[in-house]
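For reference, the structure I am asking about is given below.
Only one protein chain is missing; all other protein chains are in place.
Order of writing sets the labels: A and B. Residues in every chain begin at 1.
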Amino acid sequence: MPVPAIETENLSKEYPHGFLHLKKKTSLEGLTMQVKEGEVFGLLGPNGAGKSTTIKLLMGIIFPTAGSARMLGKLVSDVAMHRDIGYLPEQPYFYDYLTATEVLDYFAQFHGYSAAERRERVQKMLRKVGLETAGKIQLRKYSKGMLQRVGLAQAILHDPNLVILDEPMSGLDPVGRREVRDIILELKKAGKTILFSTHILPDAEMLCDRVGVIAGGKLRGVGAPGAIVGVQATGMEIAFELPEGVAMAEQIQGKAEKTGAAYRIGVSESELYRTLEELQAAGARIVSVTQIKPTLEDFFMELVGKDRAQASAVEVSAQ
Amino acid sequence: MKGGRAAAWVLLLSLPVGFAGVWRLQGKIDAARDAMHQEADEVLVRSPKLMKVLTGEYATLAADIYWTRAVQYYGGKRLGQDTNLDSLWPLLDLATTLDPHLLPAYRFGATFLSQPEPRGAGRPDLAVKLLERGLEANPEYWRLNQDLGNVYYLEVRDFSKAGDAYLEGSKKPGAASWMKVMAARFLEGESRETSAMLWREVYESSTDEKLKENARINLQLLRADDDMEHLNEIAQQFATRAGRPPHSMREIIQAGLISGEALDPLGYAYVIGAGGKARISEKSPLFKQQTIYRRPL
Partner (left out) sequence: MSRVLIVARNTFREAVRDRVLYNLLFFALLMIASAVIVGQISMAIETVVMISLGLSAISLIGLLIAVFTGVGLVSKEIDKRTLHAVLARPLRRWEFLLGKFAGLAVTLAVNTAAMTAGLFAALWLVKHSLERGDAVVLAAAYFILLKLMLVVALAMLFSCFTSPLLAILFTGGLYLAGLFVSELRSLQVTTLTPQMQKFFAVLSYVLPNFGNYDVMGAAAHGRKIAGMLILHNTLYTILYCAIVLGIAAMIFSRKDLK
C-alpha cells in the first residue's frame, strides 16, 4: 500500500483560555484524514474552522495536544523531512530589509545548493511567479500580492514533492489567482502532492481531486467535490406555466415560486409524480423537470449557518 | 489661499523676535536663579556609599565627574571671593570613595582642605582623613606621604608626625631622596628654610595648575619674608646711626646702606612702613596675597 503523503490520526489541539488559563478552547478535535500521493487536496471551511490550525500542526509551528500526524511517512516532529516539503504560510511576511532575491537565496541555502545552483533556481522562481523585475527591491516595499508570490516562490523553490499552501489565493487579483491556479495545476501534472486551504469555493471545485470540509474544529466530510454535494439529499424542481385563466391547486400554490412567467416548485423525489399529475390536472404546462443539485456553496453555507456561533468562538490561536 | 501664505510669512518673520524674547527672558531667569543659588550648595547625594551602589560599574566615571565638580567648585568660589568651601569635602569624599585611585583628588584635597580660610576650607583634620584613605588604597604612592607630612607641618603644627610621615614615605620604592632629609628637618622644628624647601618640592611635583600657583605664592611670600628680615636689619642700622627709625626707602638708600631699591619677588619695590619696618608695596600683587596667605611665620 502506498504511503499517504499526509496522514493524521485523531489530531487535536486545545488552547488554555481565560483568566489564569483555566479553561480550554478546542481549536481542532480528533482530525483523522489522509492525503494521497499525487492528489490535490483542498481544505475548506469558514474562518476559524481549524484549517490553519491543521496546517500549522503539520508544519510543526504548533504542537498537538492529542493525536499524531505524519508527512511522507515520517512523524511531523522530524524536521529533516522538510527537505521535501514546501510551505506557504497564511499572510506571509518576510524579512523586510532583504530583497526578494536575497530572501529566496537565504531559504535556498538550507537545502544545500551551491551558489551557482541557487542563483539559477532563484531566478527561475522569480520568473515563474512573475517577480523577475522586482527581484532587487526590498521586501518592505512589496504589496501584499507581491509578498504572496514570494511566498509561493519560496515554497516550491527546492522542488518539493509535497506542497502545503495556506490560503494561496488571498491578496491576489484575478490575474494573480489565475497564475497561482496554473502553477498548482503544473505541479499536479508533475506528480506533486498539494494540500491547500481556501474558502474560495470555485477554486476548490476546479482544482481539487478531493476536499475536506472543516468547521467548528471538526472534519465534516471528505470526498471529491462532486461527491460531497451528492451526499446531500437532492430533490426535483418542476418549472411550469399556467395558461390564462387557470387556477392553481391550493397545495401547490403555497409552495410555488414565481419567476417571470414561470413558476417553480421543489419537491422530493417521492412526491414528484403526484405533483406532476396535479399540475397536469390543473392545466399547467410543464416546462422542465430538473434535479436539484446543491452546490458546494450550499453545503458550505448550511454548515456555516449551523456552526457560525461555534466557529467564531473556536478560533483562539492569536491572529 | 492668499490668507494662508500671508499667515505663513507673518509667522516666519515673528520667529526671530520670539526667540530674542526667549533669550532675554532666560538671561533674567538665570540672574534671578544665581542670586538664589548662593545658599544651596550643589551636593545633592551626600552618602558616598549610596553613590557607589547607584553608579555600579560606572563608579570610576562618576568619580571623575565629582572630581571635576570639586575643581570647578573651588575655582568658582575663589573667583567669586566666596569664602564658604563647605561642599569641598563632600565632593572629594565622594570622588575618592567612588575611585580610591584618583590620586589628583587626594593631592588637591590635602592642600585646599587644610589651608585656613579664605584660601582653603580650614579643615586640616579632613585633609588628614583624606590622605590616610588615599594611602590605604595606594600604599605605593609616596607622594601622599609627602602631602600628609606637609599638612602636619604647615597646618596642624605637629612636627613629629610630619617627620614620621616623610620618613615612612622615604622608605617606599621610588621615593625621592630628599624625603629623608626633610624628615630630619621637620623634627628640628619649624623654619623658613624648611618651609621653602617644602614648597619648592610641591611646586615641582604638582601637575595641577592651582596647586602649582599655591606653592609659588607661598614661596614668593617666604622670599619676601627673608627680604624683609634682611631689610629690617638694615633699617635697624639706620636707626642706630640716625637715632630714629627711617621714614622711607629713599633715606636708607641715601644713607648708603643699600645700593639700590630692593624689589620683591614680583619686581615691586619694598617700602618702609609704620615703625620703620619694611613692608610690601600696595602696588604689588603680593600685598593682597599677603593678607590672604598671611600667617605668622
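Here, a residue touches a chain if its C-beta (ideal position, glycine included) is under 8 Å from a C-beta of that chain, and two chains touch if they have at least 3 such contacts.
A quick note: this is a predicted structure, and the numbers were derived from the prediction, not measured.
Across B:Ala6, B:Ile29 or B:Leu61, the residue that sits in touch with the chain not pictured is B:Leu61. Within the entire complex, the positions of chain A that touch the omitted partner chain are 56, 59-63, 79-83, 85-87, 89, 91-95, 97-98, 106-107, 109-111, 151, 154-155, 317-319. Listed for chain B, the residues touching the missing chain in the whole complex are 53, 56-61, 63-64, 67-68, 71-72, 99, 101-102, 104, 207-210.
Everything below uses one rule, namely that only the chains that are shown with their structure count from here on.
Separating the centre of chain A from that of chain B, both taken as means of CA atoms, is a distance of 89 Å.
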